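A single protein chain has been removed from this complex, and every other one stays in its place.
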Amino acid sequence: MAEAAAHHDEHHEHPNYVRIWAILLVLLIISVLGPMLEIRVVTLLTAFGIAVVKAYMVAKNFMHLNIEPRYVVYLMATMLVFMLLFFAGVAPDVMRFEGDNWVKPMQSTAAPGTLGHPDFVPHGEAGGEHH
Amino acid sequence: MAETVHPAEQAAHGEHHEEGWVKKYLFSTDHKIIAMQYLFTGMAMGLIGAFFAYVFRMQLAFPGMEVPFFGVVSANEYNSLITNHGAIMIFWVAMPVLIAAFGNFLIPLMIGADDMVFPRINRLSYQIFFISALVLLASFFVEGGGFGGAWTAYPPLSANAAYSLTPMGATLWLVAVALEFVAFLLGGINFVTTLMNSRTKGMGIYDIPMVLWMIIIASILFMASVGPLIAGAVMLFMDQQVGTHFYDPTRGGDPLLWQHLFWFFGHPEVYVVLLPAMGIVADIMPVFARKKLFAYRTILWTAIGTGVLSFTVWAHHQFIAGIDPRMAHVFTITTLLISIPIAEMCFVYIATLYGGSIRLNTPMLWALAFVAEFLIGGVTGIFLGASGADIYFHDTYFVLAHFHYTFFPIAIIGTYAGVTFWFPKMFGRMMNDTLGKIHFWGTIIPFNLIFIPLFVLGAAGQHRRIYDFTNYPMLAEPWMQDLRVLATVSLVVMLAFQLVFFYNVIVSLVRGEKAGKNPWKSNTLEWTTESPPPHGNFGDQYPTVYRPPYEYSHPDREEDYWPQNLPN
Partner (left out) sequence: MSSAARPIANLRSATGIPTGRLAVWWVVASEIVIFGGILASYIMFRLAHDAWTVQAANTNTTIGAINTFVLLTSSLFAVLGHANAVDGNGKRAAFFLRLTALGGAIFIAIKSYEWYTEISHGFTITSNTFWSFYYTAAGLHALHVIAGAVILLLIARDAAKNLELHRVELIGIYWHFVDIVWIFLFPLLYIAK
């Protein structure tokens, strides 16, 4: 506990946590109201833009990332970058529905009775129904 | 507050109370005991993994024979044996021994601390690891037998009991792997925090022995890469037990997703186990060449660069899985790029030897063998990293021989190098050098005779994971069968020579020459305390560090070594 106290001697007063909480609530209300306009861009912006802002505010003020040494921030950012990298490497495969010698039957537009069709039954017991 | 020393450090650390055997050796929080627990558990699992290899190699060389100590191998048993051989050797041998055992033993000793920062979390880490090993072993005895879907556990084979025929085995295997991950996350956090915060007075970041850097980088790589696979394992568990369809393409899932989640972890994992072995070699070579480690900072930054780059190469395992061909180009380039830093590190090690006064004791032989054998593994990897060549080589014994030429140097040679080098510190007695050399040559020569034939067979088109090659006329030609027999006989010879090692350990523990504090005339801090180190490691006086760890044959000094803790 000596450590925690020593650390906080550097900055005596706490930020106004209740005020930050109030701002977070206002943001929450906006993010709920945003989709009611039923404009796709506004929905995305109010939903995810505000999520990023809220996460930033919590991380900065509640988790005190603003007074941690910089490399803690870099560490968190590195982990997020790895996740972006993961997304970038995987999305081209997972978001496709057919490729070299494969199809995902659920989504393909293949003709009935062929391998790609969702109702295709490999052993042919029900294969005749669709004709 | 760069170097704060807590007032409690001045207080004596001598409170000694007698503890019972169980408390002292099974539930200890002392980092040295936990290291031994990891070491012995890892080696016991290694014997099980080696036994599995023996059984399925016998089946391949002499199909249908009644294997001594096992019996006739059925096709399902064969699948289970190869799957668990791979999983055990990586998750229950390489990681616990190289990272957990050496990390636990060396980190506090080498940085001049009395223990890890969180001793009880350390103990918890081992306990979870132990339970994970028990769960894995239990999976062989449930209905349907152990999991047989290969250590990569690709769905749909792993996700659906109707395909894998191991309704319980597959889930127990997955649970065991997940528990093992938890154990190493706890251990890794402990390692990283200890190295960052608990260095003794005077130890700057470039005064840290290379093996510690490598263990820490490996722990961070593990931490950063395993997350998606933990998420993926939860999803696979749901597919197995709850009936979701995350990986089932006919129901809106995607089997490729698992492959990506697995290899996003699986490839950095190669470097997770490689780097500690590289670090062990980096710490042994200067001692037996009596020469400063060449290019300390270059090695460090190269290792960090390798770690970052290792996150960008994973899809080279999936070139023929139907991934986007444009992505295959990208992953070919990054894969070939990553051979550059690793080759650079091998050159740096050779440069360390150049002009040195080399002593060929057993640990040095292992260290040299590591570089030589790992180079073969690295060079054959180039063929597999290039997507064009990989289409031909994919899933052949060429791949298998390639990664055994990387993992064997890492897990086996690296371990023997470390154990023979630090054995005097761990147990206070020297190992027999002659027996050590017999064991060395008895391991290295058969090792090459196992896997060089497998390279040839792989290039001839021999596919992996085939139970009985006599069913395939193209693969059953007499010369191919002869090479299989050669590989199997070499394996048996190699395993027989391991008895020399165990004999050596037992004889040395009982009758070995007393080691004294610093038998190798080494510089790092662990050699400044008693062998074996007492509880608390350094008594009342913690060492202060005055210089980097590899000052050998310094021109201003009479002796050819210069311990880190000497003021001048």
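Some notes on this structure:
Each chain gets a letter, A and B, in the order it is written, and its residues are counted from 1.
We adopt the following convention: a residue touches a chain if its C-beta (ideal position, glycine included) is under 8 Å from a C-beta of that chain, and two chains touch if they have at least 3 such contacts.
None of these values were measured; they are calculated from a predicted model.
Here one chain is not drawn; of B:Met58, B:Ala87, B:Met116 or B:Val500, the residue touching it is B:Met116.
Touch with the chain that is not drawn comes from one residue among B:Arg251, B:His329 or B:Arg359, which is B:Arg251. The missing chain, though absent from the display, is touched by one residue of B:Ala231, B:Leu360, B:Ile445 or B:Ile506; that residue is B:Ala231. Remark: the omitted chain is touched by one listed residue; of B:Trp314, B:Tyr542 or B:Trp562 this is B:Tyr542.
Contact between chain B and the absent chain runs through residues 1-6, 8-9, 13, 108, 113-119, 185, 188-190, 192-194, 196-200, 203, 223-232, 234-235, 238, 242-246, 251-254, 257, 261, 542. Take chain A: the residues that touch the chain left off the picture are 1, 3-5, 7-8, 14, 17-18, 20-21, 24-25, 28, 31-32, 34-35, 43-44, 46-48, 50-51, 54-55, 58-59, 61-63, 68-69, 72, 75-76, 79-80, 82-83, 86-87, 90-91, 94-97, 107.
Operating definition for what follows: only the chains that are shown with their structure count from here on.
Chain A makes touch with chain B in their complex at residues 78-79, 82-83, 85-86, 89-90, 92-94, 96, 99-102, 104-107, 118. Chain B contributes residues 224-225, 228, 249-252, 254, 256-257, 260, 264, 311-312, 314-315, 322-327, 331 to its touches with chain A in the complex.
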